[in-house]
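A single protein chain has been omitted from the complex, and every remaining protein chain is retained in its original position.
Letters A and B name the chains as they come in the text, with residue numbers starting at 1 for each one.
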Amino acid sequence: MSELKPRKDLLDIEGLELPEIEYVLSNAVPFKQLFQRSVKKVPTLRGKTVLNLFYEPSTRTSSSFEVAANRMSADVTNFTVSSSSVVKGESLLDTIETLQAMRSDYIVIRHQAAGVPNIVASHTGASVINAGDGYHAHPTQALLDAMTFREVYPDYQGRKMVIVGDVLHSRVARSTSTLFNKLGIEVGVLGPGTLIPPGRHDFIRRFRSWDEVFEWKPDAVYLLRVQLERQEGMFFPSIAEYHKMYGMNTERLVRMRQIGAYLMHPGPVNRGVEITDEAMRYERSLISTQVENGIAVRMAVLHWLKPETDTD
Amino acid sequence: MAAATPRLFQNGQIASAGAKELRAADVLVDENGEIVAVGVGLEVPSGAEVIDCRGCVLVPGMFDVNVHAREPGQEHKETLATCSAAALRGGVTGVVLMPDTAPPIDTGNLVKSAMDLVAELSAIPMWQAGCLTKGREGKEMAGFSGMASRGVPMLTDADRSVPCPDLLRRCMEYARDFDLLVTSHCDTPPLSKAGSINEGPVSYRFGLPGIPAISQEIAIDRDIRVAQHTGAKLHLQQISTARGLKSVQCAKEAGTPVTCEVSPHHLVLTEQDIRDYNTHFKFNPPLRPAADVEALIEGFIDGSIDVLASAHAPHTEFEKSSDFGSAPFGAAGLETAVPVMFDRFISKGIFGWDLLIERYSAAPRRLVGLNPVAIEEGTKAQFFVFDPEGETPVTRETMKTKSPVSPFLGKTLAGKVRGTALGVAWHSQE
Partner (left out) sequence: MSDPADSLQEVILSPEEISAGVRELARQIAYRCAGDEVAFIGIYTRGVTLARRVAQALKEQGLHYPVGTLDISLYRDDFDNRGSDLPTLESSDVPFALDGIRVILFDEVIFTGRTIRAALDGLMDYGRPAKIELAVLVDRGHREIPIQPDYVAKRVGTTRDQYVKVRFREDDGGEEGVFLATPRKIPTA
């Protein structure tokens, strides 16, 4: 038993305390072991309902939550709202009212605007899990990244990871670097100056080239997905130049092997942009482990959060 | 108001722009709304209403040069009636209305219609500002001469910078001939874009696109240079950064006829005060880091900043209830300006009533060509009674504005405007 304050929502990493993080990450391990059984399901959330509310298409994350909820015997409703039908967030309160009527116990929400999960959480007794909001946060991604890192490095404290790419617009980079910092893992970043956040972030070391990165000898390299549609031209001259400067290619793979670094990516990858086909087959790639751990972590999160839904 | 009676404001302390010390005196306002006697131990005229002002300060009515009353066209947010009620609760007895109504006020006829509405609906005097460009679209110059003949106190595109420097230059050159004040809301749209919060570590933490300081600073520099080139009188709204203020100081040292204002929220709040995506803290220009706020306070005290203005910009609670990025900028500020300044500065002895009266009553009136008001014999009553021991709760229920949206919501501010005397009327807040 752990003495933790019951928590209703998971909105970001910043608000989490270390014992809570440890709790979820350690519980994720037995959840992952269930996947080895022929019966992968447990009855824990029988009769509970999980609403997958996605304002941004994301097959991966929404499926991961769906599998996690199914494996805990919850009923899952998928509710995908195309952004065109949403008038600039103004109908948010109306949507929340509709959701209330559905009496879901857990609401998994992804939205293009930062802070929307906070608003939903404050208007509902259901447990709200942020599945990505704008540039703000993606806490379950950070948790699955930490689980993955700790699996390969049980002595994770004091180890180093470098995040490569669009750190500025990445909720993954925000949440994962915050969590890794809390766990005592040093985080550096590599990317063009246009895509590195303004101001000082004292836990983040900034590198300007792969040479500097390899000299630092990170234990893992975390490639971010390049948002092709909105960045070419404004933040870097071309995809080709980005690939040349920051992509994971054959030559860099050789140096990855030399230092024994693992490779991570939140998916889905842009082959030929941030990563080459060859690098996808790197023997120390953790990309598919991340996907598997995503389900375990999300089960642990569903198990941990305590909805304040009326049972009357 | 028919059958007015004389009123004696007894045992109060009179504040004024010129005097550091308060002066103990009774003030007698006759049935015509004129101050007929100021002195210690005045006799109570027969039939006079006596207002006990023991322990209270009598302060000349404030004047706010940056107010969005939303009427005509956006009466769901605010009306002239609710706006003037909010002003009276805050001790404000005159305002300049921004022209960003629907339609925008960009011709002499529209100014006249707007002033007719004011005469009909407002409890306080209001002056209608006119647009610099037609429809505030930043494409063509608006009808200056017509608006000048209707007595507009300033021309401004209210919340929008004139994007084209050439058009701005022509506007200033043309306005100079009418001796019209050009007022700029400084912003560089390609830099502020989708931003909703000061750009920096806080915007990064919230995951919100930021508005960089240079967005306002570049526009300040540009507008000052154009004003220097054209010789126009320029007023800059809502200075929010130390570097922007520095530009104004340099221009003043060079003898440029430029003035600037600051809003109470930029003097007492920082970006760190934004919590949990509370859209009541979403302003344009945004709340800035503490170092900027310190520089603004210093500038407010030393006179680099001429004027305090509330930037009263109500939006409905529903409009503000959307996510931070989508919510509109601005909040109600008229009724909280004086209590906020008292709570944060005067009650703590950082400066006195004299400075606040200079910045929020005298200087803004001079800015638009009016005479400052004082509590003196032979003048029209235009003052408010402030109880330093009282409290101003800021709640949905107590706010007079139609849209109770404020970063101070839920707080109780030190001090209270007990009522405002305006001519024959006594607008009690008790």
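One rule holds for everything that comes next: a contact is a pair of C-beta atoms (placed from the backbone, for glycine too) under 8 Å apart; a residue touches a chain by one contact, two chains touch by 3 or more.
Quick caveat, the model's predicted, so the values are computed rather than measured.
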{"item": "Which displayed chains the unshown chain touches", "value": "A"}
{"item": "Full-complex contact with the absent chain, from A:23, A:149 or A:282", "value": "A:23"}
{"item": "Touch list for chain A against the chain that is not drawn", "value": "1-6, 23, 26-27, 29-31, 33, 37-39, 41-45, 72, 300, 303-304, 306, 311"}
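Definition applied: only the chains that are shown with their structure count from here on.
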{"item": "Sites on chain A touched by chain B in the complex", "value": "14, 88-90, 92-93, 111, 113-116, 118-119, 122, 133-137, 168, 171, 174, 197-201"}
{"item": "Chain B - residues contacting chain A, complex", "value": "199-201, 203-210, 212, 276-277, 318-319, 321-327"}
